[in-house]
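Removed from the display is one protein chain of the complex; every other protein chain stays in position.
And now, subunit A:
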Amino acid sequence: LFQADPAKPAAKRLRLSRNKKKTWRKLSRDVDNLLPEQTTAELIRRRSGGFFIDVGEPGQRRRQSRQQQQQAKVEGSGSSATSRILSGLRCHESLPSGAASAPVAESKRQKKFNSRPLDRLVKHAAAADQDKAAGPQTMDLWGSDPKPESSADTDIKDLVLHQMRCTRQAPVKRRFRTGTSSAPACPVPQPGASYNPSLADHEAMLAAATQSELVKESRAKRLHGQMERHFPGTAGAAAALAAANDKEMAAGLFESDSEGEGDDIVDKEVDDSTPSEPPPVAKSDQPAGRTSSKQNAEVRRQRAQAAELKRRKRQSVDLDRLTELSRQVGRSLAAGDRQRQARLAKRRERASGTKRLGRHRFEEPEAEFKLADELAPSLRQLRPEGDLFVDAVKSYQRRSMLEPRSRTAWRRKYPHKRYRKKGLEASADGEAK
């Protein structure tokens, strides 16, 4: 249909197979024949520098010229987009005149058949363009200029009024739960963390770091003590075991060790006749102050009896103690008030603090510090401490926007097998060729 170059007459194509060398030699006489047949798309692309289907912006309506409108009427109503496109194209005008060059009148069926795929393609292209927009519809999100009251706003107002009339209740607003945490988004480090801190600030920072280390040490010590109390001898057992293991594994490595040893390395102390038993659990040596449950019950009963006696006695003299009673009542009310205040304060603190989400608790990160001999003499020689990415994640966790997670090693339950589906295997072979 379309010619490569209207000036040059089209050479006659030799429809020969390109299988054998001799046929190629025949074809090679005319260079043009060697080239594959040019597709129309390629041609159009070359001539017009890319082919675009300009659907136009979705909101706009192109004002059609009178001629275009008439043509649309003549062609009948396909989709407006396709008819617009087709009516805009005038490529057939560049063809030499003749019956063959005029557009063939399409039958109804053909038209329907032809228009459908183009329609869909056009719609799809338009949708894709809309989605992949280079930028948002408008950069002015918050509208600096005062907008005139649009119809949308009045519609909403009418809806709200209608609802109120019918249900006698205001419509439920969409509640937006924003974070109530009072922690700052970007926590600034303490003054001692400056790259060139003053003496007082640096010492305060070191003191704080020392305190946290001491707290850790005391916790470890307490744990050690508890272990010793319940399982005597085991607290240091791990270290002793490690030492013994090391000694055993290093036996014979150093020549000086084996020089003095004889051949008989018999343990005289071991007695294999009876199997070793674990030491009995020492139930009897309980720490002082513990009584059995029976004794406790006895004590409790006695106490209850005494309290009952006391109450009866007191009742008889209550009349004389009215003033004191009223004072007691006042005191208890005040205490109740204080407790209420404390409860409210605790609730507020809980609401504004870090929430407990999930399995792990939020742990405050240790503040980074530099020792006195690590301080940099100049900004150029400063080696940074800490990671701001970790800071960011911790800040989100502190404000309960993310829940604390721990990294677990991912272990495969079963060994990994790779296989290919039967169907894919066959097709893959075919495609690879």
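Everything that follows uses one rule, which is that a contact is a pair of C-beta atoms (placed from the backbone, for glycine too) under 8 Å apart; a residue touches a chain by one contact, two chains touch by 3 or more; residues count from 1.
Everything that follows uses one rule, which is that contacts and distances are computed from a predicted model.
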| item | value |
| --- | --- |
| Options "SAC3/GANP/THP3 conserved domain-containing protein", "BRCT domain-containing protein", "F-box/RNI-like superfamily protein isoform 1" or "Serine/threonine-protein phosphatase": UniProt name of the undisplayed chain | "BRCT domain-containing protein" |
| Sole residue of A:R25, A:R165, A:R312 or A:R383 that reaches the chain not shown, by the stated touch rule | A:R383 |
| Residues of subunit A in contact with the chain not shown | 128, 131-133, 136-137, 139-142, 144, 174-179, 184-186, 188-191, 193-203, 207, 210, 355-359, 368-370, 372-373, 375, 377-380, 382-393, 395-396, 400-403, 405-407, 420, 424, 427-428, 431-432 |
